[in-house]
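Shown here: the complex without one of its protein chains, the others still in place.
Note that the chains are named A, B, C, D and E in the order they appear, and that numbering of residues resets to 1 at the start of each chain.
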Amino acid sequence: MIDQGLTLMLVGMGTVFVFLTILIVATSAMSEIVRRMTPAPIDRDPTADEVAAITAAIAQHRRQRT
Amino acid sequence: MIDQGLTLMLVGMGTVFVFLTILIVATSAMSEIVRRMTPAPIDRDPTADEVAAITAAIAQHRRQRT
Amino acid sequence: MIDQGLTLMLVGMGTVFVFLTILIVATSAMSEIVRRMTPAPIDRDPTADEVAAITAAIAQHRRQRT
Amino acid sequence: MEALQQIWQGSGLYQVTGDQIVMLGVCLGLLYLGIVRQFEPLLLIPIGFGGLLSNIPGAEIATGDGLLHLAYVVGIETGAFPLVIFMGVGALTDFGPLLANPRTLFLGAAAQFGIFATLLGALGLTELGLMNFSVREAAAIGIIGGADGPTAIYVAGQLAPDLLGAIAVAAYSYMALVPLIQPPIMKALTTEAERRTQMVQLREVAKAERILFPLLLILLVAMLLPSAAPLIGMLAFGNLMRECGVVERLSDTTQNALINIVTIFLGLAVGSKLQAEEFLVPSTLGILILGMIAFAIGTASGVLMGKLLNRLSSQPINPLIGAAGVSAVPMAARVVNKVGLDANPQNILLMHAMGPNVAGVIGSAVAAGIMIMFTS
Amino acid sequence: MEALQQIWQGSGLYQVTGDQIVMLGVCLGLLYLGIVRQFEPLLLIPIGFGGLLSNIPGAEIATGDGLLHLAYVVGIETGAFPLVIFMGVGALTDFGPLLANPRTLFLGAAAQFGIFATLLGALGLTELGLMNFSVREAAAIGIIGGADGPTAIYVAGQLAPDLLGAIAVAAYSYMALVPLIQPPIMKALTTEAERRTQMVQLREVAKAERILFPLLLILLVAMLLPSAAPLIGMLAFGNLMRECGVVERLSDTTQNALINIVTIFLGLAVGSKLQAEEFLVPSTLGILILGMIAFAIGTASGVLMGKLLNRLSSQPINPLIGAAGVSAVPMAARVVNKVGLDANPQNILLMHAMGPNVAGVIGSAVAAGIMIMFTS
Partner (left out) sequence: MEALQQIWQGSGLYQVTGDQIVMLGVCLGLLYLGIVRQFEPLLLIPIGFGGLLSNIPGAEIATGDGLLHLAYVVGIETGAFPLVIFMGVGALTDFGPLLANPRTLFLGAAAQFGIFATLLGALGLTELGLMNFSVREAAAIGIIGGADGPTAIYVAGQLAPDLLGAIAVAAYSYMALVPLIQPPIMKALTTEAERRTQMVQLREVAKAERILFPLLLILLVAMLLPSAAPLIGMLAFGNLMRECGVVERLSDTTQNALINIVTIFLGLAVGSKLQAEEFLVPSTLGILILGMIAFAIGTASGVLMGKLLNRLSSQPINPLIGAAGVSAVPMAARVVNKVGLDANPQNILLMHAMGPNVAGVIGSAVAAGIMIMFTS
């Protein structure tokens, strides 16, 4: 029975690792494909840098108008 | 079997029409009875005409008070 | 059958009363124990008297500051 | 032509019996009471509509594989629906007023006298040859006097399934009629001075008391009267979820989606017992009369016990609150409040009446346990 | 080594059949239609995912004690799930536009011609030796033309359980395709002038009318066509809870938690009928084609009846609203509105189309009752 348990442990952990490794590969590939097909994510928040740049641009625009 | 289908079609469409015709008659009668028994619907919104009339009345009332 | 009914009535009402009497005793004991173990209830609303006292204290404090 | 004949012979007009027409009328009457008079609409509307569907000739909704019959088999024969409703009642019940004044449990006890008196009455009618009720049936009829719908349905489902339709209809109808049935009895048994009695404000109840009470209740039932454990157990479980404060999502669902879903199917399943051939029998009339008597006796015993408690107690007790001991939560407590206000406009009895009101729920579940133990 | 072999022989890669791969693709396609194209997502997503699970080789989710098979046995074989959904539909349906203009029931009647024509077509294909449908199966296929998912599932569950998967998929897919299927037919059968017809505003409907209508409906069904009573009864019950105004908590739960829970399990259970060996048969193709024809004929009959009513009526009736008579609530009414707006930007037909739209629900439930009566 211990033998059966050892086999189950080896095969079991092996299967868990193999399955999750394949899942990692597949998920990474899927994410890569998705990101290539949708080049510019449009609904994310602007980063701090972008906010700064936009703020500066608006300020300059206002200065030019006045 | 086609015969059975034809019968089913004729009788079926006939029944549908007869049933819904009776439903029309019964519904209309029911609505008529309801409307006769409740002469003035009290919980409807006022119509545009009524709103105008009421507004005018209030305005006149205020003028008279001042 | 009437006999059985009479017995059922007597025993039944008796049991209801005995059970609920024991429940009264047990509940009262439980409440007493709970109240002894938690001396000061902290989450109750202030009474009218306390509100009056607090209001007065705040008013006096403000007067002293000005 | 043959097809037209088949339609005609399959139609209700061809198949309907006089009894079914009577029952369709009765069910429309229940719907009228629920919708227009707003008598216990949450139950009378599903029961009434279920009864309507069950009396459609040839539709077989309440028999065989029909949906209403399935609901009956799954939910009432097993006792599951009334027990789940009782869990919901527990989750909706505030035992605070009872904990603030536990003596009101005596009022909830006294009002159960209606149950046992009616049991005796049902057996007496049988002895006289006017009716033919077995002891089990008499016990199930008596429970109508408990003024508690799920308890009545649970007991009837266990002891007298054939009478379940009449018992459920009687129980909910009379619970709805509490504002008509109780006040005359309350006034006849009390003096103007008694009705004017004002009671001292209830003390606050600690959270720990509220949490411990359902546990105390089920442990006492476990030790003294295990046959009441299914009903009281589900009530206590619902109440523990409500009061413990750490499973709000379960408590919310129990008080809303779950109790509503089960109420709908419980009502429809009860309606399946309103089929003409089962309902239009002499015993139904007997049940309706006995149920009314049970209510009246329960109210009277509650009020009389209120008078007794008032004499024995150091603090004043308005005997009217005894009438709330029949349960019929929260209608009976509201009726008490109204009768008290009529006698004395400063006399707010509502919270005081909630104690005996929820005590009545416990009392009739205990009585149900006794009935089940002695007759099965 | 033996263990590795066991894993390999237990794997999907080892066990999968070509048909299962096709069906996995079909189910992913249904999910695509539901998620990306938003075609009836509430049903196509559970059906599609249920189909996916049912075609996993060796998983046995849709057979024996598997969850999806249990859901099928409990909810569809008994008819309970579609009937509960119909109760929810009743609770979600506003019969006001129908009550304001009851003649639109004629449009809901005419559109059922698609059902019976398809029945005939299915029998014709059998006569020609192209297919092999029994009368019961032909009747169940015809109901696809009713454009009403729960009705189609209910009838298929009763008359032709083997075809249930294909019928349900066809019904929901075509209901989703209404915006593509209907406009060309509508335009082909009407003149520009007809499509421009404006209709007078609907009168207000009293609360009492709304409450009495479901009762009238079930009583007429009881008298004339009891075999339609389960479907129409649950529809009427749901609608009565909605309109009576005194059981809001039951109505809310019916419109939300209850219909949502049942929709999920109905969809998964239907998905269990998408197993390759049952679904990938010639009859499925026949059903898909016949279903499409049923839709087209139903739309056409509705529009033609609209034209007839317009001639006979004193007040103008836009014949486009006849297309909404197939039901597919509320999609068909929206399509009518859109086609009407295309012809005349002042022409708001939405509320006028809701009348025949809900009439179509009643009409196809009546047709379902006729089918069940004549073939079982």
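Everything that follows uses one rule, which is that a residue touches a chain if its C-beta (ideal position, glycine included) is under 8 Å from a C-beta of that chain, and two chains touch if they have at least 3 such contacts.
Everything quoted here is computed from the prediction, not taken from an experiment.
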| item | value |
| --- | --- |
| Chain not shown, its touching partners among those shown | A, C, D, E |
| Residue of D:120, D:186, D:199 or D:240 touching the missing chain in the full complex | D:240 |
| Among E:70, E:219 or E:281, the residue in touch with the chain that has been omitted | E:70 |
| Candidates D:80, D:202 or D:308 - the one touching the absent chain | D:80 |
| Residues in subunit E touching the chain absent from view | 3, 6-7, 10-13, 15-16, 24, 28, 31, 34-35, 38, 41-42, 45-46, 49, 52-53, 55-59, 61, 65-67, 70, 256-257, 260-261, 263-264, 268 |
| Residue numbers in subunit D that touch the chain omitted from display | 78-80, 83, 211, 215, 218-219, 221-227, 229-230, 233-234, 236-237, 240-241, 244-247, 249-250, 252-254, 256-258, 370, 373-374 |
| Subunit C residues that touch the omitted chain in the full complex | 7-8, 11, 15 |
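Rule of thumb we're sticking to: only the chains that are shown with their structure count from here on.
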Subunit E omitted: connectivity of the other chains: A | B, C, D
| item | value |
| --- | --- |
| Touching subunit A and also subunit B, the following chains | E |
| Over-half contact-pair match to C-D, picked out of the listed pairs B-D, A-E or B-E | B-E |
| Between B-D and C-D, the pair with more C-beta contacts | C-D |
| Same vs different contact residues, subunit D with subunit E, by half of numbers used | different |
| Between subunit E and subunit C, distance of the C-alpha-averaged centres to the nearest whole Å | 58 |
| Rounded Å distance, subunit D centre to subunit E centre (Cα mean) | 41 |
| Junction residues of subunit B, two or more chains touched | 8, 11, 15 |
| In subunit D, residues with contacts to at least two other chains | 3, 7 |
| Every chain pair in contact, whichever chains are involved | A-E, B-D, B-E, C-D, D-E |
